[in-house]
Structure formats: structure tokens, C-alpha cells
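Of the protein chains in this complex, one is absent; all others appear in place.
Coming up: subunit A.
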Amino acid sequence: MVRLITHNILACHAKGCTQNNFPLQFKDASIELKEQEFNPDFLRNFLSRLEWKALVDTARELGDTSLPLEMPEMIDDEFLKNLHHVLLEIHVEEGAMICPNCGHSYPISNGIPNMLLAEHEIG
């Protein structure tokens, strides 16, 4: 269950990989949709923390086109519901996340992403 709210924070931490190491790209993602309680107050306050382009691009790669390319100025309920779904209800259960810079692959299994690196590989 890497959800996009978490994916929007994750970046590659391999040695020497300091540029263009975000967002990680999903590969062979198998997705499950799970309902989650809608919390508009959380979303409104959380909004400014998002890397918007990374979120929209990744959602589109996973087949969800409900979010606009630019963050809207008017935050209405319809928008928040779409955002809620994209951030919190799409679970990537299996697959991998690939660093766009160095190509390192972080596997996802049983919904848990493996972000471990050997100590000498950490930047």
C-alpha cells in the first residue's frame, strides 16, 4: 500500500543520487482500491505540502486523470473528493519504484515498499 500521499514524499537516497531523484516511477504496479474516510479539513491543510506535478503525473500513469494539471485556485468539494481518492484510496500492492536518475529499483511487496540500501550505497 504505497499510496500516492507517501509516494509524493519518497525519493531515491542512493549515493551520488541527489538530482532528478524524485518522483520515483512505478513499474509493474498492481493496484487495489480501498475506501477511506473522507476528511476535507485534513486535505485543505495538507494541500500546500504536495509536489503537485509529481502527483498529477503519477496519478495519470496509474490511469487516474481526475486531477487538473495546475492546482485550482478554488478548492471545492468535488476537487477535494478527487484528491482524496488519488492520495488515499489507490494502493499499490506489488511492483517497484524506479529512480528516474540512477535507475535503482525499490520493490513493493505485500503493500510494503523496500527502501533499504546497503550502508555503503546510501548517499
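Keep this in mind: a contact is a pair of C-beta atoms (placed from the backbone, for glycine too) under 8 Å apart; a residue touches a chain by one contact, two chains touch by 3 or more; residues count from 1.
Simple rule for what comes next: contacts and distances are computed from a predicted model.
Peer 1: So one subunit is absent here. Using its UniProt record, which name fits best from "ESCRT-II complex vps25 subunit", "Tetratricopeptide repeat protein 8", "Ribonuclease P protein subunit p30" or "Methyltransferase type 11 domain-containing protein"?
Peer 2: "Methyltransferase type 11 domain-containing protein"
Peer 1: Counting contacts across the full complex, list the positions on subunit A that touch the omitted chain.
Peer 2: Residues in contact with the chain left out: 1-3, 5-6, 9-13, 22, 34, 36-37, 39, 41-47, 49, 51, 91, 106, 110-117, 119, 122-123.
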